[in-house]
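Only one protein chain is missing from this complex, and each of the others stays in its spot.
Order as written gives the chain letters A, B, C, D and E; numbering starts at 1 within each chain.
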Amino acid sequence: MNIQEIYFEEYGEGLQRSTMGRTITEADIVIHAGQTGDFYPHHMDEAWCRTQPFGRRIAHGTLILSIAAGMTAGDINPRAISYGYDRVRFIRPVFLGDTIRVTATIREKREDKKRPTHGIVVEMLEVLNQEQKLVLAAEHLYLVDRKTPVASVI
Amino acid sequence: MNIQEIYFEEYGEGLQRSTMGRTITEADIVIHAGQTGDFYPHHMDEAWCRTQPFGRRIAHGTLILSIAAGMTAGDINPRAISYGYDRVRFIRPVFLGDTIRVTATIREKREDKKRPTHGIVVEMLEVLNQEQKLVLAAEHLYLVDRKTPVASVI
Amino acid sequence: MNIQEIYFEEYGEGLQRSTMGRTITEADIVIHAGQTGDFYPHHMDEAWCRTQPFGRRIAHGTLILSIAAGMTAGDINPRAISYGYDRVRFIRPVFLGDTIRVTATIREKREDKKRPTHGIVVEMLEVLNQEQKLVLAAEHLYLVDRKTPVASVI
Amino acid sequence: MNIQEIYFEEYGEGLQRSTMGRTITEADIVIHAGQTGDFYPHHMDEAWCRTQPFGRRIAHGTLILSIAAGMTAGDINPRAISYGYDRVRFIRPVFLGDTIRVTATIREKREDKKRPTHGIVVEMLEVLNQEQKLVLAAEHLYLVDRKTPVASVI
Amino acid sequence: MNIQEIYFEEYGEGLQRSTMGRTITEADIVIHAGQTGDFYPHHMDEAWCRTQPFGRRIAHGTLILSIAAGMTAGDINPRAISYGYDRVRFIRPVFLGDTIRVTATIREKREDKKRPTHGIVVEMLEVLNQEQKLVLAAEHLYLVDRKTPVASVI
Partner (left out) sequence: MNIQEIYFEEYGEGLQRSTMGRTITEADIVIHAGQTGDFYPHHMDEAWCRTQPFGRRIAHGTLILSIAAGMTAGDINPRAISYGYDRVRFIRPVFLGDTIRVTATIREKREDKKRPTHGIVVEMLEVLNQEQKLVLAAEHLYLVDRKTPVASVI
């Protein structure tokens, strides 16, 4: 973990990085249930899950999103803060023992309508399982300092 | 945790529920860092945080989103699945020792353009701290079975 | 989790509720050993357990009691507090991967000999595994406000 | 942790042992809530607790019982198994930061009415806080092999 | 856990003790990754490990060292403090599901060149897996009070 200062103007659209893999374990799901209080049987009741179409326990959507965010937390940019997420979609279930990896792509740079000193950088997160199937997609929004404020923001 | 079957047609727009409170602890942040691998100094380095404008360690955005989702995981509706989130916004920092509570409001019911058998229910999550200030907002999307499929979906 | 005020006089003997299921995982046992400091080989040493009559690692009794108590922690009754347990019995072992559910039955209402303003409500907890075999039984005692104090308590 | 074989006949009534102390931390309570799913505001909502008579967050009863059991899990006796608990009583609240220690006393030896080959040893657990006030009492029952079975059990 | 006062002069070279066994679980590795921030794929990515010579996820070296140290933390000697480790060697990988036990042998007693009031006791830790193969060796150094200070230390 290093510090690397990058201003809004310096982000390159299309820039892509990929993470190493991480296996989602039973322990991860137990810990996430314990952290959030979400003990739904989809995650916690193996006997019931066997009677359901998906057949096995599945990871919480917020677990996969949180891990994906953590896996893409690389160098620290003191000019950027995490601002939120758009279009988070739980596309396929993640089962215990699945291994995920994340591709992060700078998808878009937007004006921040309220702050002439900042811009919004949109990084697309795509989480793939070990069969290269997309399981989660999300747009991570960063609020980033501009080197030069824009003259006016409409 | 009970089972309560609710079809798309039965969701009432404007219906609101509120959770009890939960204090966000140092232990929560340590566990979330450990679960996600996000050890950014904003969350983990008290000495450095004291030199920053916010002055103290702050919770991970994904921690607050995950806990808010868990706090609103009430009765189980076998007709609904969590589909994703829109417009997740980290509005104010949450500090160690802050107490949050969540208000969840059925904000909108939408057709699902791909599935005539389902609709999308949008539940607005608003997370307030102990000063009644909004710290996080998000739209939680549920994909819900219709009792009666729509004739056609454009 | 909602608040529901119930006075001693309002508890109905025989009232029964049942929980969803929960699979007891290796992670649960590791976390409970870590919380309590009980690292007995019955729970922690798979190689040794294979040489024993029960043949596999078994869950701590206090783990199953604690989870059963948690699974039956439903709505909050501000008129009641948990007072203790009687006749906790570890009837059959719970193995890693077993799925338990709990039936809670209001078994008895008793005078509190020291407090004319309160009564004791006894809720019987019965923990069943996935084969519907009883693994743990316990009486959970609640100290509950009376609407009307009794004239005298002997 | 050593192995020490003790038969029913060899347990001495009145034998007492005392543990070292252990401070009950916020992390313990967060982990216990996560393990059991009991997120009652008495344990988790500092803001609400300040409005209540006890004024602060309190530990779960099952947490203190589980830790007390773990603290008294000393040498392993292959002739004994934990059979259950009687008269578990939550006598005073345990607050975050309180330090507990446990005194365990062999209180009684009983015939096991169903098994002439075994007896019941009752060990009284008394949990004291740092002010030497009793916070929890419980009778821990062990089912222990007899060296010599009794002639008959009524 | 008892207190037993032992001075430097009283440690017997060659004295050996052995622990019970402990199975290293997936949960242990997940918790250790979370505690340390070491999410290397050797520990966390089952899919990648299958493509490697060792074929499966392996435990962190610091996890096995930490657990071995904990397993040999027996009675408390108020005359001794843990001073460090020499020659820690990760000799064979420990896989999920392996069961380890530890042999601790007083290997050497040394003068402490700086402190005439103390000596160094060297305890050799040998960690064996369920096949009795050595997986980790380390020398644990204790700084121990002397009953009688040495006349001079060169």
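Criterion: a residue touches a chain if its C-beta (ideal position, glycine included) is under 8 Å from a C-beta of that chain, and two chains touch if they have at least 3 such contacts.
This structure is a prediction, so every number in the text was calculated from the model and none was measured.
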Shown chains that the omitted chain touches within the full complex: A, B, C, D, E
Touching the absent chain when the full complex is considered, from D:Ile31, D:Met44 or D:Val102: D:Ile31
Which of C:Gly37, C:Gly74 or C:Pro116 contacts the chain that the document leaves out: C:Gly37
Those residues of chain C which, in the complete complex, touch the missing chain: 31, 33-35, 37, 39
Where the missing chain touches chain E, by residue: 1, 28, 31-32, 35-41, 60-63, 65-67, 69-71, 73, 76, 82-90
Residue numbers in chain D that touch the chain omitted from display: 20-23, 25-28, 30-31, 97, 99, 130
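Everything below uses one rule, namely that only the chains that are shown with their structure count from here on.
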Third chains touching both chain B and chain A: C, D, E
Pair joined by more contacting C-beta pairs (B-C or C-E): C-E
Approximate Å spacing (C-alpha centroids) for the pair chain B, chain D: 38
Interface hub residues of chain A, defined as touching at least two other chains: 25-28, 30-31, 34-35, 37, 39, 41
Chain contact topology (line, ring, star, complete or other): complete
